[in-house]
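For this depiction, one protein chain was excluded, whereas all remaining protein chains were kept in their positions.
Letters A, B and C mark the chains in the order given here, with residues in each chain numbered from 1 onward.
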Amino acid sequence: MRTPIPDYLTEILDSVRDIKDGEVADYIPALKDADPNLLGIAMTTAEGHTYSAGDVEAEFSIQSMSKPFAYAATLTDRGIDFVETKIDVEPSGDAFNDLSIEEDTKRPKNAMINAGAILAHQMLIGEDATMQERVDRVTDFFSALAGRKLTMDKEVFQSEMDHSHRNLAFAHMLTSYGMMEGKAHEAVAGYTAQCSILVNVQDIAMMSATLATGGVHPVTGERVIKRSVVRHVLSVMASSGMYDSAGEWFTDVGIPAKSGVAGGILGAIPGQLGVGVFSPLLDSHGNSVRGVEVFKRMSSDMSMHMMEVDGVVSRSVRTLNTGDDTSIVTLQGSFTFNAAESLLYRLENEKLSSKVVFDVSRVERFTGVGRRMTLEAMRRLCAEGKQVGLADPEGVLPKPDMGDGTYPFEYCG
Amino acid sequence: MRTPIPDYLTEILDSVRDIKDGEVADYIPALKDADPNLLGIAMTTAEGHTYSAGDVEAEFSIQSMSKPFAYAATLTDRGIDFVETKIDVEPSGDAFNDLSIEEDTKRPKNAMINAGAILAHQMLIGEDATMQERVDRVTDFFSALAGRKLTMDKEVFQSEMDHSHRNLAFAHMLTSYGMMEGKAHEAVAGYTAQCSILVNVQDIAMMSATLATGGVHPVTGERVIKRSVVRHVLSVMASSGMYDSAGEWFTDVGIPAKSGVAGGILGAIPGQLGVGVFSPLLDSHGNSVRGVEVFKRMSSDMSMHMMEVDGVVSRSVRTLNTGDDTSIVTLQGSFTFNAAESLLYRLENEKLSSKVVFDVSRVERFTGVGRRMTLEAMRRLCAEGKQVGLADPEGVLPKPDMGDGTYPFEYCG
Amino acid sequence: MRTPIPDYLTEILDSVRDIKDGEVADYIPALKDADPNLLGIAMTTAEGHTYSAGDVEAEFSIQSMSKPFAYAATLTDRGIDFVETKIDVEPSGDAFNDLSIEEDTKRPKNAMINAGAILAHQMLIGEDATMQERVDRVTDFFSALAGRKLTMDKEVFQSEMDHSHRNLAFAHMLTSYGMMEGKAHEAVAGYTAQCSILVNVQDIAMMSATLATGGVHPVTGERVIKRSVVRHVLSVMASSGMYDSAGEWFTDVGIPAKSGVAGGILGAIPGQLGVGVFSPLLDSHGNSVRGVEVFKRMSSDMSMHMMEVDGVVSRSVRTLNTGDDTSIVTLQGSFTFNAAESLLYRLENEKLSSKVVFDVSRVERFTGVGRRMTLEAMRRLCAEGKQVGLADPEGVLPKPDMGDGTYPFEYCG
Partner (left out) sequence: MRTPIPDYLTEILDSVRDIKDGEVADYIPALKDADPNLLGIAMTTAEGHTYSAGDVEAEFSIQSMSKPFAYAATLTDRGIDFVETKIDVEPSGDAFNDLSIEEDTKRPKNAMINAGAILAHQMLIGEDATMQERVDRVTDFFSALAGRKLTMDKEVFQSEMDHSHRNLAFAHMLTSYGMMEGKAHEAVAGYTAQCSILVNVQDIAMMSATLATGGVHPVTGERVIKRSVVRHVLSVMASSGMYDSAGEWFTDVGIPAKSGVAGGILGAIPGQLGVGVFSPLLDSHGNSVRGVEVFKRMSSDMSMHMMEVDGVVSRSVRTLNTGDDTSIVTLQGSFTFNAAESLLYRLENEKLSSKVVFDVSRVERFTGVGRRMTLEAMRRLCAEGKQVGLADPEGVLPKPDMGDGTYPFEYCG
């Protein structure tokens, strides 16, 4: 059987292909020559499967889509707490080319606007790092995320450097505020190199998927970014990723995302997917016109809006059968707080036999809090004098210490 | 067995009880007299179970926590599209007592700041509604959400009206911009009445739980708010609910929330919980100091940060056993896009027998997209000449039309 | 002989009569019906002579031209120092309908914008004054300045009250900042009444002439406003009188001025003239289009730009003739600091006889500093052993105490 997902992606692309609104970025020559007809999409699941359609091979500079990844690298290198003293996490409501400095602390409002991103780049590695080291740091990191060696487009780099007056202004202003170590010109040059790294939609999807997994590379299975760093980056993307239309984006699309002026948009749906879309025609906010439409359709069709609640009834307790001497509680699904609460609620309100057996063979997984709550229930049943058993043929609840070093007896049906 | 959840809530309260920072709201006499020691929490699950601890019975005025609910009523009464022409959905980055009007359109930035909330209140029902009708509308609606008859605190109302100069300024300004029909004074009076409705933490938890379920009352099971309206309200809460610390809140706590100046904070975790916390001491943003701490602890302990990814491996295909003439695909868990994708991926890459049976008896539920994708897989297998069967003893996949009017054969094991 | 000045004024009006740009104020019905063709001018000299041309009798509401006069009344009633604690003296750079509040102190930026003018009105007389008393205060004061009983246009008043949402917003905001005593609605009503007083260009010229004289009514010769208050008001008019085009106005025209939305512009050239111009068509700043042009022409033709230096050579010492025993120093002109300095310079560098006689019969007047310096020169000559005489047939240097109680001997030629 051929999976229908590529067909579905093609269908989405076709539905936006006739939109000709917008303009290619014209502020630098190297972007002005982009083919406005290019249109591509890729998505990589948390399990590492990639699907794509359209102009999949077309390369384009990563531009501002580099910001969340470079920010993740900076947070990794310097620590979240230290970075927060330099870069705030508030939405700016301003266009990407506004300074957006917090009045009191002189921090850029967030790392998704240029001032914050230049500062984040300059903070990579450590105080003594050279420009080359910082550029190598992001290139290597982005390559690791994409799963292939990425390179910089020298023409784009040179062209942007020739038109980097605003970024130079930001960098000098940050220096004058005492917020930035090092030379303003080098900070802009390094940041511009970072923006000039060439990617295609598959790279973007793969890189974003690592955010969606919480930091584990979906193909290699290696942890590439700390969970706390990913949470931080996704939070900032959610509130500030789409410049001055951030609120509209979050209301309409509801996916943490970031756009780049070359026409790319990336999205990361926590626990699910990384997505990359590419189409060079931009709206007045600097976001890809067709890219935005693609995300709107996906969000709606695939119920991926983070504030969409698509059915909530938890059936974590599949059955609870109480016989003469044994109650068998069959659990199922993913054991989050809510699933565990549902279990505890049932246990509190049912009359149970003297033996209580928990069958977790149909449970997909326990989250931390789900595990703690389930073990606490067992402990309380023991304290009431019950005998507690566990049927866990696949070991989803390893080392089931009930708080006092004792384990439930093994139950094999 | 007694459920440990109330103990857990008590423990959280105890952990913040010694925090004495902040001040009670002093701008109106009726709030100034609040007992600063009061501290309470309640949570209501999507299934309608309520847990609470601390000063559960203490009543306080709902204040700005009324904003998301009144906004929901306005969106219901007037339609999302029309309301968006009057009130934007962008974060304001400003304090609750700033005007925060969009330069071009003169729209208040969002409905969580006062200017937007006054306008949202004034838009309730329709152009010809009277002030009393609008006040009744919100009182009835809030009562329906809380599950009990709520009333207004007349003393708080009168006290706030005596100190409503800023709100009157906003209302007059909106009128001068042509954004508000009706009389400025009445708009403020109605809005102030709305803010003076008395609640306790259980009311707040119950009301918020209806947002968490996507609009279905967790106890009665009735749909009270349209899903699209809830999504819209939660999105705006996520980006703008906590005033000028919205970004910090979303980064640290990651729960759509709203605070009130009487000391309440509500949170709504989509698909999971509504939460209400009450403690009158406020920080400089106007948010309850201990309330913020309670939410931080809950978010961290209970993995409720929306950008937290707590394990992602989908095991939607529990087993796939291929015998001589039959392949049996046993599915489990919640069938979202990702779960379905995982199934499709397996089907594409496995050699299957001529009969393929899908056992969905361990599936909790299918989302819309999960159902469509699963049926599409069945259709494609049929098209390849396979015979497709379905074992669905609990009817989680009703009317399994494979796109051409035919159903899979029933399989009973 | 008929004076050519009215002809000159008519000529200026004719030169701008064909300008049809601009719009009559349309925000209130009563102003919308103004005849756009009306055009009039009047000027009153510091000596009290009035010249006029065009639609001299046409009455119109004084509107914002009331601001400097009401401000003068407030400064008189409450004292400059106290008023400065409530209203700043900085240019706002904002349109007249912006709030323009100083961040720290919450003071309106100046008394020429609406927020400042409403507050200035509300501060008239004293804390306990009623609205009627304040309205009477300005009506009487304006009437005294104009030299005739002025009255309010009730239709304009009512019409503006119906459209005073923005002013009400300002008043409520000022109240919320604790900057304004009394009721917001009354403050706006009183201010609106003040703006509705009917004047013609001759009234405006006469009222402005009292500013030009430093506070002495040019016809009655009575001191109506303290000199320090006039200086304060003229200074604020110079930097803030023309809203957001204040800098352009001061550069181009160089005359302290104030415009009103009914089409009037007043100008006060210190020491020289009061001017009133009326033409209802307004530019985008809210200033009369033809009125601005009239002022530009007058400023240029009549060398009335305050920063224009039109010849500077002081000839304060007309002759200095030294004979055998007497030096006769013949002074002339107006004896300011510079004139006196010029005298002192000559005295220091000339060889004088033992008798030195100062002939001041050609001196127009001595300013305070000019008098002090001239008497000091006499004192020093005495100290050097000279005999000092004074020829002052018209008594321009009365009581010429040389610092030690002695006077110069009288010299009669």
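Convention: a residue touches a chain if its C-beta (ideal position, glycine included) is under 8 Å from a C-beta of that chain, and two chains touch if they have at least 3 such contacts.
All figures in this text were calculated on a predicted structure; none of them were measured in a lab.
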Missing chain: touched chains present in the view: A, C
Which of C:Met152, C:Met173, C:Val224 or C:Ala246 contacts the chain that the document leaves out: C:Ala246
Contact residue for the chain not shown (choose from C:Pro91, C:Gly182, C:Gly267 or C:Gly286): C:Pro91
Residue among A:Arg148, A:His172, A:His285 or A:Lys386 that touches the chain left out of view: A:His172
Contact with the hidden chain (one of C:Gly178, C:Gly323 or C:Gly368): C:Gly368
Absent chain, residues of chain A that touch it: 165-166, 168-173, 175-176, 184
Contacts of chain C with the absent chain, listed as residue ranges: 1-5, 45-47, 49, 88-93, 109-110, 212-216, 227, 230-232, 234-236, 238-240, 244-248, 250-251, 254, 256, 270-273, 301-315, 332-334, 336-338, 341-342, 344-345, 347-348, 352, 362, 364-365, 367-369, 373, 376-377, 380-381, 384
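Methods note: only the chains that are shown with their structure count from here on.
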Per-chain Cα centre nearest the global Cα centre, belonging to chain: B
Rounded Å distance between chain B and chain C, as computed from the means of their C-alpha atoms: 62
Multi-chain contact residues (two or more partners), chain B: none
